[in-house]
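The structure under discussion appears below in the form of structure tokens.
The complex is shown incomplete by one protein chain, all other protein chains being positioned as in the whole.
On to chain A.
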Amino acid sequence: MPPTLRVLRDALLGAGLLAGATSAPADDLTLDNAWLRAVPPVAPAMAGYFELYNRGNRSVRLDGAEVRFAGSAVLRETVVSKDGQRRERGLEEVRLDPGDRLRFRRGRRFLQLTALTDVPRAGQRVEVCLTFTNHGDLCADFEVRHSAP
């Protein structure tokens, strides 16, 4: 979603003018185990992982993220075929129904960051804002690590 549209959408969500806005307060989503895999400073891309839990009573639709140091932050999925080949494909959005816990983890789903203007180092904590089509952004510090927490 373009930044200008996102600002408009967030303003409307804040004013409760979009469907679902009033049913999705900020504390209805829980983000756990959020981290980015440490990569070399020249790496063109890096991946983020997290667990998202919908504690609310309405479905939400995750559609991407915004990250200060990445020109692009998209949801991706690794699909393994019967012959063992791996193929990555984009996810337009991921729906979380009430009570759903969504895990983004290595080799399955991940947040792909590309067009990196800066590559954070292991040990740093960087803000990543998950974005939704029917919910305000959910921002949190992701720790840069060599392996999963």
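In this text, a residue touches a chain if its C-beta (ideal position, glycine included) is under 8 Å from a C-beta of that chain, and two chains touch if they have at least 3 such contacts; residues count from 1.
In the analysis below, contacts and distances are computed from a predicted model.
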Absent chain [UniProt protein name; select from "SCO family protein", "DNA-directed RNA polymerase specialized sigma subunit, sigma24 family", "Ligase-associated DNA damage response endonuclease PdeM" or "Heme exporter protein C"]: "SCO family protein"
Touch with the omitted chain, as defined above, among A:Trp35, A:Phe50 or A:Phe110: A:Phe110
Candidates A:Ala47, A:Leu102 or A:Ala140 - the one touching the absent chain: A:Ala47
Residues belonging to chain A that touch the chain removed from view: 37, 39-47, 76, 78, 83-88, 106-107, 110, 112-114, 146-147
